[in-house]
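Just below is one structure, and these are the notes that go with it.
A single protein chain has been removed from this complex, and every other one stays in its place.
Chain nomenclature is as follows: A and B, assigned in order of appearance, with residue numbering initiated at 1 for each chain independently.
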Amino acid sequence: MDLIIQIFPYAIAYTIPLLIVALGGLFSERSGVVNIGLEGLMVVGGFASALSISKLQQSYPDASWVIWVGLLIAMLAGALFSLLHAFASINLNADQVISGIAINMIAGALTVFLARNITGSGNIRITGMSRGDVDFLGLNLSHIPLIGSLFFKNAYSTTWLVLIILVISIFVLYKTRFGLRLRACGEYPQAADAAGINVYRIRYIGVMISGAFSGLGGAIILVTYSGEFSGSVAGLGFLAIAALIFGQWKPLGILAASLFFGIATTITNVAQVVPSFAAIPQLVLKVFPYVVTLIALVIFSKSSQAPKSVGVPYEKGKR
Amino acid sequence: MKKGGIISLIAIFLGLIAGAILIMATGNDPVEGFTYLFQGGLKDSERIGNTLATATPLILTGLSVAFAFRTGLFNIGAAGQMLIGGFCALAIGLTVHLPTYLLLPLMVVVAMVAGAIWAFIPGLLKAKFNVHEVVSTIMMNWIAYWMVYYLVQNHFKGDTETESRMLADSATLKVPFLSDLFSGSFINLGIVIAIIMVIVISFIINRTVLGYELKAVGHNRSAAEYAGISVNRNVILSMMISGGLAGLAGVVQYAGNSSLIEIGVLPSEGFDGIAVALLGMNSPIGVFFSAIFFGLLSTGKGFMSAMTSIPPEISDVIIAIIIYFSATSLLIRKVINKLTRSRKYKKEILNSNVNVGEKVE
Partner (left out) sequence: MEYVVEMLNITKEFPGIIANDNITLRLKKGEVHALLGENGAGKSTLMSVLFGMYTPEKGSIKVRGKEVTISNPNVANALGIGMVHQHFKLVSNFTVTENIILGLEPKKGFVVDIKSAAKKIEELSKTYGLNVDPYAKIEDISVGMQQRVEILKTLYRNAEVVILDEPTAVLTPQEIQELMKIIKNLVKEGKSIIIITHKLKEIKAVADQCTVIRHGKYIGTVDVKNTTEAEMASMMVGRQVNFKVEKTESNPGEVVLEVNNVSVKNNKKVLGLKNASLQVRAGEIVGIAGVEGNGQSELVEAITGLREIEEGSILLKGIDISKHSIRERIRSGIAHIPEDRQKRGLVLEYTIEENCVLEVYNQKPFSKYGLLDKAALAKHAKKIIEEFDVRSGEGAKTVVESMSGGNQQKAIIGREIENNPELLIACQPTRGLDVGSIEYIHKRLVEQRDSGKAVLLTSLELDEVLNLSDRIAIVNAGEIIDIVNAKDTNEDELGLMMAGIKRGEGA
């Protein structure tokens, strides 16, 4: 039990970026646009936040708001960069998979190029966020038995930000006008069009949300456990896509899937330190999340709940 | 095909313009930059040899991705297949003692088979369970990454933490005749292998029954099924051939251009293969020329960044932007086609009705 309490905060730290990026992917795909470029959008967010935070930290070394500004800038950068994908996929009816791959490549190369130009090096270091016990109205919540130690001790405040976004997303998707229309665009855009809805506009919004959320995810990695921008997020963007599929395109499913991957990754990383895990060969631990993803993809393939028109470019006037 | 070529050229042109803008935005002279970039690849016979050698694995990964595309599959796993194929070849080269004329063909075959097996798994998952090959091949990439990482570290460790042991020259594709011909370049027999594969793949796609089946499945699975073609078999076969080509890229890179494997990195040639395939309009000849162009950019960037203060990543940026324009350009081609076709179509309806109408009593 102690072990779980110890690793849980780390698991959460890995889960949260996955969750927010997968949520972004959810909005994009539910509107009908496949977005393989989540990885690149994370890199863009990481870069934008790293750059802005490192510059700001030079002038305001101890201000905590600097980090929040960085997160906001990451979201903006992600949303803007995603316009490339949106334009190609929605206006030009390009193959969405290829466009997404192009986004990944451009992001990876461009950010390192700019980093090198601006700071002289491909890496940018910053001082990240610190963990703390969660305070609510003066009460230190980490003192609550069991739950307190799991959730409110050693937590990052970004965790709460993302969970709030999750709740809002569920509400928006299933209870609001916008959510209904968004889902219609992903299932059968011709119906939405006949109802007078601007399918193009909704899909743009869906893609930009995925850009903003992915950018935020990349920035959260930076300010929580990484501390440094290096031009890559080691496949986390693709893992988020897997979480999306694993979670069957439903927000709570994605939460469960991301948590699973988070725990799996944590086990891999802490294995050396924890005696009960140290016996397992390094290799098995490292490939464990990827193998499990493959297995999960197989299991969930039969009952796929993917939005019916996802990935199909929408052409007005087509039956 | 001609139309496609023009679009590729436009994409390249636009990518270069974008690159030029970036270079200017960072306070450098694009004309100077591009001059050094192209000089770096073509200035003398050694550089030309290096350009060709750098292009060689790209030709193969480009063929790999293009071949899979023709069957309607996205093989993003070329990097992992290349790594596995190259590793297996390296392992043979370091442990098996045979004369060169037996060892090298063995290594080449092993690389192809290993790459094919690595691609077989995503192929099978796609055929039997309709698992999207983009995600499954990416997972396979990372599994390959870690497998090779630990296998090299534990069994074939070289002088540094991130390198394997070196192959003896006799266990590589290097031949003095070629390197001398190109004044000391690292060009090797790999280019020969690559050219042969271009011809072979082109033949398969255009002249064989297998090519006919694969293309039919790629264009329209439902029609292929209706006609009795085994879609599953073809999906798996296509992935395996694709994987085999990527595996070849591995042996050509790690036992040709180089004599060792670097771990801790997924070979970028795997991903650049996607760009090469796209730019080459998924045709073997197109892939060949496209790879040469990319080889040129790659070889030249070192010279360019040595002579100016432009970061070498600019060529990666240019490549990425070219893909973006290639992706969107596929649409431009569709639009052009639709326009020219619709005019023909209308003429046809009128013809078909008027003439049949005249037949009535």
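Operating definition for what follows: a residue touches a chain if its C-beta (ideal position, glycine included) is under 8 Å from a C-beta of that chain, and two chains touch if they have at least 3 such contacts.
Because the structure is a prediction, the values reported are computed rather than measured.
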{"item": "Residue among B:120, B:150, B:212 or B:289 that touches the chain left out of view", "value": "B:212"}
{"item": "Chain not shown: contacting residue from A:57, A:190 or A:232", "value": "A:190"}
{"item": "Residues of chain A in contact with the chain not shown", "value": "171, 175-177, 180-181, 183-184, 187-188, 190-197, 308, 316-317, 319"}
{"item": "Residue ranges of chain B at the interface with the undisplayed chain", "value": "207-210, 212-213, 215-216, 219-220, 222-230, 338-339, 341-346, 348-353, 356-357, 360"}
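Just so we're on the same page, only the chains that are shown with their structure count from here on.
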{"item": "Distance between the centres, which are taken as Cα means, of chain B and chain A, whole angstrom", "value": "30"}
{"item": "Contacting residues of chain A [partner chain B, same complex]", "value": "36, 84, 88, 92-95, 97-99, 101-103, 105-106, 108-110, 112-113, 116-117, 122, 235, 238, 241-242, 245, 281-283, 286-287, 290-291, 293-294, 297-298, 301-302, 304"}
{"item": "Chain B to chain A touching residues, read off their complex", "value": "22, 26, 74, 76, 121, 125, 129-132, 134-136, 138-143, 146-147, 149-150, 271, 274-275, 278, 311, 313-314, 316-317, 319-321, 323-324, 326-328, 330-332, 334"}
